[in-house]
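Down below is the structure, laid out as structure tokens.
What follows is part of the complex, with its chains left where they were.
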Amino acid sequence: MLVSTRNKIPARVVGITKGDATANVELDAAGLRLVAAITVEAADELGLREGSEVVALVKASDMMLAVDG
Amino acid sequence: MLVSTRNKIPARVVGITKGDATANVELDAAGLRLVAAITVEAADELGLREGSEVVALVKASDMMLAVDG
Amino acid sequence: MLVSTRNKIPARVVGITKGDATANVELDAAGLRLVAAITVEAADELGLREGSEVVALVKASDMMLAVDG
Amino acid sequence: MLVSTRNKIPARVVGITKGDATANVELDAAGLRLVAAITVEAADELGLREGSEVVALVKASDMMLAVDG
């Protein structure tokens, strides 16, 4: 499957915090800590657990930029 | 300034494609290619050009996950 | 590839309006008109043209609900 | 009310999973399963329950596209 999403970040799951509706999935991307908030349903469907290899997808229009100043 | 955004990815600008309203800013994040779509106004205000050091900010709820399968 | 995105809508491309940075892709999803705004780069990479079969992906947290009232 | 949101998908509520902050609302849109993650407050304010007729709203910039490949 090819996706239009421009940002594809390989990462590994290092922790999952599940609520009733939302799961915050903590990731290690080459030493950088990331967090993805997805539905609990999706986390279960993808079989995510500590150690799972994933690709974090982010639409270009959802990425903001900051500079010192 | 502390932001609630969970994902903060240090990167360097390697290219900028400007339309009338939107600018696609191509980034190199430790060898990983990223693209941020921001307003042209913002790109100008932040003084972005090739070589600019930035931090890409992504809200946890804007990050999706994919696995092989 | 399995994605965490909950909403997967099969559709066919019926028109593409390209700017310098953004492409608005008009879709027909079983008679329902949809529009996806993606980067021009992505539209080209996916080889999108009129008649292309696609799946529109929408994160659950990006879907709002409205009711009469 | 006219909204700038390009994607308006008529649907019916078929299930609601409520956490403390977020409610995942499962929808049937002409046989297609959709899920909207909204605040519990919003779900209550809109009086959503199984059978409620709704319109799912999605901004064009929040719709990604995938193709086989």
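Chains: A, B, C and D, in written order; residue numbering restarts at 1 for each.
Rule of thumb we're sticking to: a contact is a pair of C-beta atoms (placed from the backbone, for glycine too) under 8 Å apart; a residue touches a chain by one contact, two chains touch by 3 or more.
Since the model is a prediction, treat every value here as computed from it, not as a measurement.
Q: If 4 of the identical protein chains are displayed, how many copies are present in the complete complex?
A: This structure file describes a complex of 6 copies of one sequence.
Simple rule for what comes next: only the chains that are shown with their structure count from here on.
Q: How many Å are there between the centre of chain C and the centre of chain D, using C-alpha atoms for each centre?
A: 16
Q: Taking each chain's centre as its mean C-alpha position, how far apart are chain B and chain D in Å?
A: 28
Q: For chain B, write out the residues touching at least two other chains, lowest number first.
A: 24, 35, 37, 61-62, 64-69
Q: Under the definition above, what is the set of chain C residues touching chain D in their complex?
A: On the chain C side, the touching residues are 3, 5-7, 9, 24-25, 30, 32, 34-38, 42, 46-48, 52-69.
Q: Tell me, which parts of chain A touch chain D in their complex?
A: Chain A residues touching chain D: 1-5, 19-22, 39-41, 57, 59, 61.
Q: Going by the contact rule set out above, which residues of chain D touch chain A in the complex?
A: 17-24, 35, 37, 61-62, 64-69
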